[in-house]
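Of the protein chains in this complex, all but one are displayed in their positions.
For subunit A:
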Amino acid sequence: MIRVAAVGDIHMGLDSQGLLRPAFDTLPGCADLLLLAGDLTRHGTPEEARVVAEEVGGLPVPVVAVLGNHDHHDEKPEEVAAVLRAAGVRVLEGQSTVVEVDGARIGVAGTKGFGGGFVGRSGSEFGEPLMKEFIRYSRRCADGLRTALDELAGQGCGTRVALTHFSPVPDTLAGEPPEIYPFLGSYLLAEAIDTAGADLAVHGHAHAGTEHGMTSGGVPVRNVAQPVIRRAFSVYHLHGHEVPTTASASVGTFG
């Protein structure tokens, strides 16, 4: 059994120092890894990223993160990611990483993702260049997620988790105004998850949404935005598959 802790949308600023650390210090007793589902800062400044880094730095469980739209606002996502990586956080964008727990291999594939909407109510690569680029960017994010999940399938991971900021499904947006769903997620993410396969999909972004959902392919989806889960993190117990020991032992990439 794998114990996955996850939270998103912690929106830390300079006034947030130390708020979540007491709860994170309990992680070794209840979780094998911590996933951060983006929007870790308010404006994506390196100063805010340092607050997050101090909050999770030195934790005895691996920390894996994707960035969110807030983490891009200051247009320094690479700096934000670098600050987090310096604190030991594995920051993913179209990449994967493997965590080993008592001989079991847990793979996490991550992307920020983007919007575009859901089947029957989505944007298309059509018209103005900006509109086409909007959807193409969503597609690139989804393609990166699918490729990363595929990589994990070849690396002997008995459990695979898809980590995004934007939502792959509309289920977990329930509570948000339906008019803004296209800004909250994209079916392209769910299609990538269902095509490559995963045991759990975790996202944030939708503060007024709902925790539980599922892709049309049957993968459980959890919206872990802190305003939704109403605690420092949620913990999910996953019962992964047995994987032949002849599988590749190479460790997935993370930048």
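Criterion: a residue touches a chain if its C-beta (ideal position, glycine included) is under 8 Å from a C-beta of that chain, and two chains touch if they have at least 3 such contacts; residues count from 1.
As a convention for this text, contacts and distances are computed from a predicted model.
Peer 1: Missing chain, UniProt name, options "4Fe-4S dicluster domain-containing protein", "BON domain-containing protein", "NADH-quinone oxidoreductase subunit F" or "Permease": which is it?
Peer 2: Per the UniProt record, the undisplayed chain of the complex is "BON domain-containing protein".
Peer 1: Consider the whole complex, including the chain that is not shown, and state which of A:70, A:146 or A:165 touches that chain.
Peer 2: A:70
Peer 1: Give the residue, chosen from A:15, A:75, A:102 or A:179, that touches the chain omitted from the document.
Peer 2: Hidden-chain contact among the options goes to A:15.
Peer 1: Pick out the residues on subunit A that sit against the missing chain.
Peer 2: Output for subunit A: 3, 9-13, 15-16, 19-20, 22-23, 26, 30, 42-43, 70, 73, 199-200, 207-208, 220, 226-227, 229-239.
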